[in-house]
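Just passing along the structure, written as structure tokens.
A single protein chain has been removed from this complex, and every other one stays in its place.
Then we have chain A:
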Amino acid sequence: MNVAGAARPALPPLLAFLLRRLLRLALLLLSVAALAFALARAAPVDPVEAFLGPAAATVGPAQRAAIAAHWGFDQPAPAQFLRWLGQALRGDLGESSIYAAPVAQVIGERFAASLTLMLPAWLLGGALGFGLGLAAGAREGGWPDRAIRLYAYLLAALPGFWLAMLLLIVFAVWLGWAPACCAAPPGLLPEQVSLGQRLAHLTLPVAALSVLGVGPMALHTRAKVAEAMRADFALYAFAQGARRAEVALRHAARHAALPALAILFAGMGELFGGSVVAEQVFAWPGLGRAAIEAGLRADVPLLLGIALATALLVGCGNLVADLLAEAVDPRQRGQA
């Protein structure tokens, strides 16, 4: 008589997987929000002081208390958090004090600027890393392998900001090939900037940012390709008379593609970290720079909003990576 158990229809595996992962993403966002809120509260910054800026000297204690009460700073921290969370769930992330605009709007604009930088760098770094890894793994221990490995280790060991500054010194200052800063020439209105000028300003930051992704991608792909080149199916291809390049392109690249995609999406967090540095060095008006500004000038709503947006982006990246693994591998298809 187990009617309830029998009546419940089984969810398709992919849908159940998706639901599980979305629940996990929501929990992740909640904990990131709580942690970021706690950190902002613990920071030795008086939000009222930060809001007033230089005008702080002219404001008396009674007015300060009024401002604090207006913003709810007189209430205990958990109550403040719940109030912020409730508003955030309704889509209201608050007002950014340093940009004097709604946080959602600031993040939207800044994110678009960051995306023009991050998307090309992400794709370029991924493609370049995969190609290099494939070339290196096809013949383990050959000279391309050794050269590419050295290059990848070198890249992995170099700090991103140092590399960005090096690029700036060589290509912008010494050679004068590329502009040294910003997303557009200074003193121009957005409508006046040509596409050529935009691209010229994009080259160095994209180069600096994509170079960061090349190293790990090349090393991971190399390991996967080398493993596939030793596998039985590769031996069989050789036994059929296939040449090394054919085995690498037809078999090994196929087996390395999925882990590479997963790394590409899972690496979105690192990309974001790299973009904070690159945007700072190249004075790019993106989200990363806004995060640093918000931190230095105690713009708590903006900082929380950026933390949430970043966590959402990285979480979605990981979700996509897992979904790809689920969907692309035929061995995973049609199995519970």
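The rule is simple: contacts are C-beta pairs under 8 Å (C-beta built on N, C-alpha and C of every residue); 3 or more make two chains touch, one makes a residue touch a chain; residues count from 1.
We adopt the following convention: contacts and distances are computed from a predicted model.
A.B. asks: Would you kindly match the missing chain to its UniProt protein name, picking from "Tryptophan synthase beta chain", "Nickel import system ATP-binding protein NikD", "Cytochrome c oxidase subunit 1" or "Acetyl-CoA C-acetyltransferase"?
C.D. replies: The missing chain's protein name, per its UniProt entry, is "Nickel import system ATP-binding protein NikD".
A.B. asks: Given the contact definition stated above, which residue among A:P54, A:G91, A:G187 or A:G241 touches the chain not shown here?
C.D. replies: Residue touching the chain left out of view: A:G241.
A.B. asks: Which listed residue, A:R24, A:R146 or A:R250, touches the chain dropped from view?
C.D. replies: Of the listed residues, the one touching the omitted chain is A:R250.
A.B. asks: Hey, which chain A residues sit against the chain that's not shown?
C.D. replies: Residues touching the hidden chain, for chain A, are 232-233, 235-242, 246, 250-251, 254-255, 329-331.
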